[in-house]
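Only a single protein chain was left out; the remaining protein chains are all shown in position.
After this line comes subunit A, so read on.
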Amino acid sequence: MYATCVTLKFTRRCGEAARIAMDDISAEWMTSPVRDCGSDNDVSNDDDDEDDEEEEPIRKRSKWPDLPIPAPWYGETSKETGFHRSSRLCLNQIRECLLEHRWQEAAEYLISYFQTLEEISTPRQLLATEIIFRLGSEILHQHPNSKLEDVNHFFDLMKNTGVRGYLKISLEHSFHLLLTGNFDDAVRQLTTAESWRYGKQSAVQADKMKLIHAYRGFLSYLSWISKKGSSSEDDDGDVSAIQEMHTYFRQACISLQEILKLPGVWDPFVVGYVNMLEFYNDHEGALNVLKEYAYDSRFPPNPNAHVYLYRFLKRQGSTEKKQIRVLKILGALVPSHELMLELFSLLLESGTEQSLKEALDVLFNLLDDCSWKHSVAAWTCFRNMIKLLRRKKLKHLLEEGWETRKDWWPAFHFRTYHARADFQLSRQLLLMKVVVASTLVGNKCMYCRRKNELENEREARRMIKTHKKRKR
């Protein structure tokens, strides 16, 4: 009975006739999906085609980067109606209030802003639903007088107003509940959302549904963890608790497996899933999951995937060769990753000339990055490396790395003021860097000279101090 599509025609105030065609069931000619907002673009692709004509502006806008609030509608135009001017000013006021954390005032303005829900033009109406949902949930989250019932009531209202955003709002609702510590309510919320059916609407939101399933599974995983914690406390515990734990495990497994098949960044899900598999000694399965997550080319490049894989290998005590291989890929993605020091020490341990060269490269790449500039650990490694190279008479290895850096490293690391700053930070750092600087740049470099001055000053001060002490 819902399958028929009906075209209804209505003329707008300005006289232009707008053709709106859509689904019968939704009699929601004002409630099409809030697809214009950010991540919804993918949903709109598989949405019904009959909206084409009317949704033209949206289609155009989706070429722009996915920003939540599109600019074109909000500019001041000469033909702007008073109502639109009011809503534009009101939104500006609310934005100001939110930025300055004046929640009370923002809530007062929002009361006036609600009227935009009754917007006549469909695209604007959709946008209003989204904006009100976002603003309202934020204000309710922050307002000192808001209670949990208020929040629940608000979310329920919004869910039934923008049916096309039902699942998204449900998901946000559960996030809010989690934030406020209502774990069980959040689970209930997701369970309800899982069983939500609304004609074609639920099919259109299939992507969201997958997310809902995934989060539902993730929450099961969290319950599993808490069960695990309590059951390990009272040792073997009772059978029912273990059974319950198993149920959670199965629930979580099914949902998480599903979502991990889709390309995406699923870090918390992967961690949870692997954690459970490891607990039940399915190391093979866990390894497969992690490998899939790290190496499947459909997935977006994700450094964390390699980190998880490396940590897993390390936990399992697998061979250094395997660990090095994973870390090398990570290094290619993020040369300044904190695990690079581990890669360095792994490479040193193997001790061949080739691996020494690679270790040196790792260090050079690491210190190219600003965030490592003042790291004592990194510079100590470098100093040790130089010592080792000297001992093994492989100093020529240094040349290769230095060749590309000699024109900018002195300015980047070895200026006079670097010496001063490093000295203030830690003397250790200064001493390590001096060794490197004198090897790479030479004994007479600014850094070394300044270091000598600083050392002399320090010595002098110490002398004066001891002198004074003696005097007393």
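In this text, a residue touches a chain if its C-beta (ideal position, glycine included) is under 8 Å from a C-beta of that chain, and two chains touch if they have at least 3 such contacts; residues count from 1.
The definition used in the following text is that contacts and distances are computed from a predicted model.
Per the UniProt record, the absent chain's protein name among "TATA box-binding protein-associated factor RNA polymerase I subunit B", "Dynein regulatory complex protein 1", "Trafficking protein particle complex subunit" or "Replication protein A 32 kDa subunit B" is "TATA box-binding protein-associated factor RNA polymerase I subunit B". Set against the missing chain, the residues A:160, A:180, A:345 or A:404 yield one that touches it, A:160.
Even with one chain removed from view, subunit A keeps its contact list with that chain: residues 8, 10-13, 15, 27-31, 80-86, 89-90, 92-93, 104, 107-112, 114-115, 117-118, 132, 136, 140, 143, 145-146, 150, 153-154, 156-157, 159-161, 163, 198.
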